[in-house]
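Here the complex is missing one protein chain, while the rest keep their positions.
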Amino acid sequence: MSAYQARFKVWRGDRSGGGLEDFTVEVNDGEVVLDIIHRLQATQASDLAVRWNCKAGKCGSCSAEINGRPRLMCMTRMSVFTRDETITVTPLRAFPVVRDLVTDVSFNYEKAREIPSFVPPPGVAAGEYRMQQMDVERSQEFRKCIECFLCQDTCHVVRDHEENKEAFAGPRFLMRIAELDMHPLDSASGTGLDRRTTAQDEHGLGYCNITKCCTEVCPEGIKITDNALIPMKERAADRKYDPLVWLGNKIRRREG
Amino acid sequence: MTELERQQWDVVVVGAGGAGLRAAIEARERGARTAVICKSLFGKAHTVMAEGGIAASMGNANAGDNWQVHFRDTMRGGKFLNQWRMAELHAREAPDRVWELETWGALFDRTADGRISQRNFGGHEYPRLAHVGDRTGLELIRTLQQKIVSLQQEDKRELGDYEAGLKVFQECTVTRVLKKDGRVSGVFCYERESGRFFVLEAPSVILATGGIGKSFKVTSNSWEYTGDGHALALLAGAPLVNMEFVQFHPTGMVWPPSVKGILVTESVRGDGGVLRNSEGKRFMFDYVPDVFKEKYAQSEDEGDRWYEDPDNNRRPPELLPRDEVARAINSEVKAGRGSPHGGVFLDVSTRMPADVIRRRLPSMYHQFKELADVDITAEAMEVGPTCHYVMGGIAVESDTAGALGVPGLFAAGEVAGGMHGSNRLGGNSLSDLLVFGRRAGLHAAEYAQRLPARPAVDEAQIDAAAAEALRPFSAEGPEAGAAPENPYTLHQELQQTMNDLVGIIRRAGEMEQALTKLAELRERANRAGVEGHRQFNPGWHLSLDLRNMLLVSECIARAALERTESRGGHTREDCPGMDREWRRVNLVCRLRQEDDAAAGTAGVTGRIRLERRTTEPIRADLLALFEKEELIKYLAEEELTE
């Protein structure tokens, strides 16, 4: 392996317009796409805007679309491309663009605020929490989320239908509801909050048609669809579409 | 008078990592209207990179653990240079801070009886680190982030506005702390997205900006770690302490080049990973220093037995404090026994079954697989030292986290100095964030509420700050019309200088050379210029960060040159021994009083003035926690007799 010149197309512009700009840039052994973007910054386009932080796939800042696929730039190795391939890098296409590769991801922060927080169990002091490993593992999987928002970006519900952003929390935050609903000590039900019905009624779980793109793009390998979204749909069905379960719950208030 | 947006808050927290968020939560819960300002998006701070765990003597894994043992380990790790009162508060309060996280929704790994599981780490006598796999930092930041959201939801219910009592200004940078009559009056900031300037007026400002790693070439730190808080404090008249102590984490990735420096968690060793040189030898047995001889295994067999039976065996020397391991690796590589890419081998593949590795070290498995194409369940990792943490920082009062000499200024987390002495133990940073983040928030809120009148903002300072921030757009070369300096080039030269001349092993001559080079870079940095406009312009941002990196680099180089001994994170080839007389000395950095313009020109050797400060004697009951024989190794004669 040795250094070579790669052809890149990088989207540059802002909300008033822009387009793909061509670059030819050096690539060395072992580099990732983010390295190349940094080299462009240092040598050819000092004002090329890009978000990044940890450069190790842990913070979820450098989300972009590479050859049309939502990915983390720091985790996309150049060796997955052939040397004569032109590599196209664009900002996330589901969110408003700010400049170059930087998009306005405030949609996600607004949705995060709409999900009711963890409700601590009343009467259990700090230090007295007891939970079994097998009971926390499901929620722990979801807490691996680095909030890169690639799932939010790829989800066609909002990517292709801006008007659904109002009603739909997106995979990341539906997964957050699942995380809390599966938390062994969350006491939301004690405050009259039913996370299962509100997932469907207030956060748009029904918009999800389980086409699994969120799972496909997740850089943490979280099984968003199988482990969070579908179980939430089933839990909502318990509440809303299953008269047997509904009746059972009426008769004896059961805690699973 | 510069026209810009101004807002009034009670407490402004600069930085949204663990310390900043914990401080903000506390300040808001104490009734202060609190603003958090951070360079990245909310939830992306460098704290997410912390892997191993949070050190707290909860005693879940070994009932023998308590705060006194934790205190002792911390002091030993820091070679007794720690600000002992901080180490005491830290050891006492850490368990409460961890338990509190659970009430906010954190999900740590569990013991069989349902309590928080704790793991072994270098320098800790007992398994002490609360953890979630190897992504503890992410869990910490997410928990704090979600707690903030939950407080905002409360405000929304009560006041109709999510941001009435607690607001996060994300992707904004603070370039100056503003003062009036010696007191803090606010901060001058710009929004990275638009380049727009604004001022947050507040009587209390908490600096929680993290470290300085981006001044070094090989570092585990992200771009944000440009020493902003250190520089802001200096410029506001506050002193920095212990800046010569920079921790090089022994195990960073060394290949491929683009990820050189990225951290390989210490849990790899805590869970059984061993270090070998190119001859296949576990070389750490040759590097156990005298002060630790009794605490560590003398043979591979004993070390291996310790993982199963820690009560009857001594721990393997792979788990020595980080400074020792980093130096050992450095020596092996220099002696020609390194790995192909200039590190040593860290091996778990022959020590644990593949599925155990994938379960206990998932993100390490992932990191090596994705970034280096190395399967750590089948082959050894190549690792080498990487700049990881600065023990030095803003000199603070131990109980309040208040910066010395600047009323209204507080500091917590990595940006604060003293707590870790000359070397930090793994796991102690996350607990430090929580303990002193909370204390800073508490005292900043109290200070703001006690103050009878708010200090006004000095308009001249705002004008000066605005002019300073805009300088890169009108920069010119040394002669009129010549090209301005490229900030990226300057940054690379700075990193190379610090790495080569003030790195893991230091020599007087090289550090003098470094100071000359830093003076040159400082002068050139005044001419750093950028193209384009103010909207999300990374070149511009870097030009402004250069000022901070140059200031802290000079502090490190000057203090390192002055301290003629080797201790913890400071190793002098020309002064190899630890000197008990130096234990009582803190080196304090202050900004020279010359005005900015003069300091930037040639002929002025530097902007930093060094002072020696004698440390406060360790309280008798804390001293009594140690054996006399151990104290003799660290403390001067007269300290022992006192």
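Which chain is which? They are A and B, in the order written, and residues in each are numbered from 1.
To be clear about the criterion, a residue touches a chain if its C-beta (ideal position, glycine included) is under 8 Å from a C-beta of that chain, and two chains touch if they have at least 3 such contacts.
Keep this in mind: contacts and distances are computed from a predicted model.
Protein name for the hidden chain, per its UniProt entry and selected from "Ferredoxin-NADP reductase", "YibE/F family protein", "Integral membrane protein" or "Trehalose transport system permease protein SugB": "Integral membrane protein".
Contacts of the undrawn chain with the visible chains, over the full complex, involve A. Across A:30, A:91 or A:171, the single residue that touches the chain missing here is A:91. For chain A, the residues touching the chain absent from view are 11-13, 15, 17-21, 65, 67-70, 85, 88, 90-91, 93-97, 103-104, 132, 134-135, 153-154, 156-157, 159-162, 164, 182, 184, 204, 206-213, 216-217, 223, 226, 230-231, 233-238, 240-242, 255-256.
Keep this in mind: only the chains that are shown with their structure count from here on.
The mean-CA centres of chain A and chain B are about 29 angstrom from one another, to the nearest whole unit.
Of all residues in chain A, those touching chain B in their complex are 14, 28-32, 35, 41-42, 46-61, 75, 77, 79, 98-100, 102, 105, 109, 112-113, 116-118, 120, 126-127, 129-133, 136, 139-140, 143-147, 180, 183, 186, 221. On chain B, the positions that touch chain A within their shared complex are 40-44, 46, 48-49, 58, 95-96, 99-100, 102-105, 107, 109-110, 113-115, 117, 132-133, 135, 138-139, 142, 146-147, 149-150, 152-153, 156, 162, 193, 222-224, 255-259, 262-263, 363, 366-367, 370-373, 486-489, 492, 530-533, 535-540.
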